[in-house]
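What follows is a set of notes on a single structure, which appears directly below.
A single protein chain has been removed from this complex, and every other one stays in its place.
Showing subunit A:
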Amino acid sequence: MNNLIIAPLLIPLLTGVILLFLRKHIVAQKVLSMLSGLAIIATSGVLLGDVLTNGVGSYQLGGWQPPFGIVLVADSLSVLLVLFSSIILVATTLFTYKGLDLERKNYYYYPLVQFLLTGIIGAFLTGDLFNLFVFFEVLLMSSYALIVLGGTKTQLGESIKYVLVNVISSALFVTAVAFLYSMTGTLNMADLSQRIAEIGQPGLVTVVALLFLIVFGMKAAIFPLYFWLPGSYSAPPPVISAIFAGLLTKVGIYAIYRVFTIIFYHHPEITHQIIGILATITMIVGVIGAVAYNDLHKILVYNVVAGVGFILLGLSSFNEDGLFGGIFYLLHDMMIKAALFLLVGAIIAITQTTKMNQASGIIKHYPLLGWSFLVAALSLAGVPPLSGFFGKLALIQGGFLAEQYVFVGVLLLSSLLVLYSVMRIFFLVILGEDRLPETHNSGQIKGLVYPSVFLLVLSFLMGMGAEFVYPYVADATFTLLNPEIYIEAVLKE
């Protein structure tokens, strides 16, 4: 059973390698990508059931005892994230049938996405810090290629900045690993956790912890380190932006959650307080950006930034409710952000512009698209029957329990502004008088709306059936709050 843990990692890797040889056969590429996504959904579903009944699973690569070898760890949090990533892969692959030009599909779009997924899933599953770095590089390399794929002027300019920022953050990651290795002499997360608990996290280790916060914060786009994101995420075509918005920043958030609950949890009054302050400012700048722009892409991109702030607030309150809310909101956010970017991709395909004031009245010709967007917008803001509500409710409870009244106030106010920013798109572009360009016809977006509807139905079910999701997220929270479960599962004899 434990061998299954490596399957979600091997499936996209092998699929990606096979797809490299099928460059000219687009249909075969689509089918194989789809099958790979479904296979990962199936295996991670089985793994999820297994983790809930038998506890945290671990797989020792090459049979070497940890901490000497590399170990893959499957706890509820990482398996849930693997499952949701593969769902997004399936939805975006569906979108590419009509939503991506032949030129890009011809130049290795599908294999690159598979390699991106390999890196993401590897980062979720690994139990070793340096291995985490390597998987980060795997996903970053694929994302560099995806962001510049097509080679338009905007893409080239933005990808130079994106690559530069990530090269610097990778250098800092290796620096942090080097410092931590010189202090503890190990790189295995469970072993690190034990050794740091023995010495009680002295000041030097806290400094390294903050260096890790800077590194992962650069990937996750938290407040002073988010400046690269608005440009980079608006440059590529909508389907690639959707993959990035759904998955890439979430890997950084996951790494922050993992590192600050398993390894550096001894001085929350320093580290978690700093995370709370940064998360609050991230929410503020996110919503300011979302309200300020009249550009569809920019509004969504700044909503990604605001979402990062919401999720990190759960880590800052560092109690059961806060972490539960953070994880639940993280899962909801992955699906809703991908759905919103795909919907906006469809809207742009109709209106031929990203400006809000140049076209309106979509709902008269495309009712399904219009109403889907309304559902996505309400869910993003956290209106009760939809999935965004439960996460934010638990986040607010956690914040009150930790007596972080200012943070909770900012969270509520930001939710209001998030709602305002997306409803502005709804009222100005989707409702309103009929001002669409002459060229539009209903065949144009055929099949572009269904992937988002698929994601929205899933997120609706996640909101309505929250009691089915509850045990998995609660188990993930329990493991995060009790690192000894994780350590025992990895370092068992």
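Note that in this section a residue touches a chain if its C-beta (ideal position, glycine included) is under 8 Å from a C-beta of that chain, and two chains touch if they have at least 3 such contacts; residues count from 1.
Note that contacts and distances are computed from a predicted model.
Considering the UniProt annotation of the chain absent from this complex, which name among "3-methyl-2-oxobutanoate dehydrogenase (2-methylpropanoyl-transferring)", "Electron transfer flavoprotein subunit alpha", "Protocatechuate 3,4-dioxygenase beta subunit" or "Na(+)/H(+) antiporter subunit C" applies?
The missing chain's protein name, per its UniProt entry, is "Na(+)/H(+) antiporter subunit C".
Among A:Val56, A:Val177, A:Ala221 or A:Leu411, which one is in touch with the chain left out?
Of these options, the touching residue for the absent chain is A:Val177.
Considering the complete complex, identify which of A:Gly231, A:Pro268, A:Gly361 or A:Gly432 is in touch with the unshown chain.
A:Gly231
By the contact definition given up top, give the residues of subunit A that touch the hidden chain.
130, 133-134, 137, 140-141, 144-145, 148, 151, 153-161, 163-164, 167-168, 170-171, 174-175, 177-179, 181-182, 187, 231, 234-235, 295, 354-355
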